[in-house]
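Here the complex is missing one protein chain, while the rest keep their positions.
On to subunit A.
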Amino acid sequence: MLLLALDTATPAVTVALHDGRDVIASSSQVDARRHGELLLPAIDRVLAEARLRLDAVTGIVAGIGPGPYTGLRVGLMTADTFGLALGVPVHGVCTLDGLAYAADLQVPFVVATDARRKEVYWARYADSRTRVTDPAVDRPADIAEQVEGLPAVGAGALLYPDTFPKAHEPEHVSAAALARLAAEKLAAGEELPAPRPLYLRRPDAQVPKNYKVVTPK
């Protein structure tokens, strides 16, 4: 087994290779504005480091967000197209689950990433492997009661200390964690979700106001 994992749902462009036992190569760069440019060279570099070619990969794992859409789509489109070209399965993993897994906590906690516009993408976990709420997007103040007293990880938690006073690392998701989580689930015979994006928001679309009169009154 050789899994190629990638995630572009947070400011990190992150790629990892997992051979069924453990991660054999990985790369993470944080640059929220250049997901499109950075992802493919990162994949190329990780493969070169492992002295492998892409056609050795037996499965793709892609972070499905939630995350800012433009970046999120870079990873998912890349994963989809690899799946088509290589004829291998493409698995989705919730990006928040990847962060939770990397947090390595055995107690209830929260994962929150930055959703911009003063909001966070978030979910609650019973432990690092067990999510207990659906991913949601909210203003930190509006969920303060639901996350009160809980440790929290992710850039969204670190950004809003009033709501998440017990926030700590990891800040961004790593494909290495995503790959380990996916490998564990696949080995246990679990079904992973389809690699479709979790947008959680409707597209911004202003319906133009009724036709504006141009004749001066």
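By definition in this document, a contact is a pair of C-beta atoms (placed from the backbone, for glycine too) under 8 Å apart; a residue touches a chain by one contact, two chains touch by 3 or more; residues count from 1.
Just so it is clear, contacts and distances are computed from a predicted model.
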Query - Complex member absent from the view - protein name from UniProt, among "Thiol reductant ABC exporter subunit CydC", "Electron transfer flavoprotein alpha subunit apoprotein", "tRNA N6-adenosine threonylcarbamoyltransferase" or "Paraquat-inducible membrane protein A" - result: "tRNA N6-adenosine threonylcarbamoyltransferase"
Report task. With the full complex in mind, choose from A:1, A:30, A:48 or A:107 the residue touching the hidden chain. Result -> A:48
Query raised in the report: Which one touches the absent chain: A:18, A:73 or A:124?
Result: A:73
Query - Residues belonging to subunit A that touch the chain removed from view - result: 34, 36-45, 48-49, 54-55, 69-70, 73-74, 76-86, 197, 199, 203-208, 211, 213-215
